[in-house]
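One protein chain omitted, others in place.
And then subunit A:
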Amino acid sequence: MAAYNKEKVLILTPVSRFYNEYWQNLLRLTYPRELVELGFIVPRSKDGDLALKKLEKAIKQVQTGKKENRFSKITILRQDTESLQEQSEKSRHALKVQKERRANMALARNSLLFSALGPYTSWVLWLDSDIVETPPTLVQDLVSHDKPVVSANCYQRYYNEEKKEQDIRPYDYNNWVESEQGLKMAEEMADDEIIVEGYAEMATYRVLMAHFYDSNGDQNTLMELDGVGGAAVMVKADVHRDGAMFPPFPFYHLIETEGFAKMAKRLGYQVFGLPNYLVYHYNE
């Protein structure tokens, strides 16, 4: 329907590492490419340069190939702010590092978004560079729900040693519904502190979408969310044009994609998740 209406989709990916599987999956998407624009941002670092070179090669191949296979536009940016030094004492300051890392990621996402967003863009798909497998109809599927923000459930394929077979497990815990405990923690925090999921010292008892996957369930099942991750999120362009962005500072004690969900809600938009619609994260 969206394709029939010639609605333009902007697919945005911050790339700190280039995964060929990501690129191959992107090329498998069936939404008409003349309606698809791509946007990438690489960090200002050696890693960024490496990703940039690989990206350049991949892009050249597509854009100089058959005309009907080309994307309508591709924007590549190098981030202006210096990327963070790789921290060795990760375990000691994990939470602090997490905050800085996500603040920097928020800056990268915003710079990419607002450089690439046009007046004619109808949808923005945030697709992380380590998402290596999605249904080829990802764009059509997410758009069909016609929601301001809708997030897929991010899982990972792995080899289950117990079952001795390939299996899947939840990966991204940033899609959640707020809890009493979460609100109470936020209330007691200092202004510049953030709550992040996945830390034992910070038990929020939030309802996590990752745990709601039902392999027999309808993949169109929707649940309303308060926080989203960035793995695969479809956003109506007007939500971003209204100012909903990824806060690099604690916004209601939330940052980056989770802060974005909160800001969208403050602007009067509803945020949804698809617990039974899976996309897969890379596994080393």
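We adopt the following convention: a residue touches a chain if its C-beta (ideal position, glycine included) is under 8 Å from a C-beta of that chain, and two chains touch if they have at least 3 such contacts; residues count from 1.
The criterion applied here is as follows: contacts and distances are computed from a predicted model.
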When one chain of this assembly is omitted, its UniProt record names it as which of these: "26S proteasome complex subunit SEM1", "TP53-regulated inhibitor of apoptosis 1", "ANP1 protein" or "Geranylgeranyl transferase type-2 subunit beta"?
"ANP1 protein"
Quick one: say which of A:Asn20, A:Gln63 or A:Asn160 touches the chain that got left out.
A:Gln63
Sole touch to the unshown chain from A:Pro135, A:Pro170, A:Pro247 or A:Gly273: residue A:Pro247
Identified contact with the non-displayed chain, of A:Leu107, A:Leu127 or A:Leu254
A:Leu107
Using the document's definition of touch, tell me which of A:Arg17, A:Arg44, A:Arg101 or A:His145 contacts the absent chain.
A:Arg44
Positions on subunit A where the hidden chain makes contact:
44, 46, 49, 52-53, 55-56, 59-60, 63-64, 70-80, 106-107, 110-111, 113-115, 117-119, 240-243, 245-249, 263, 266-268
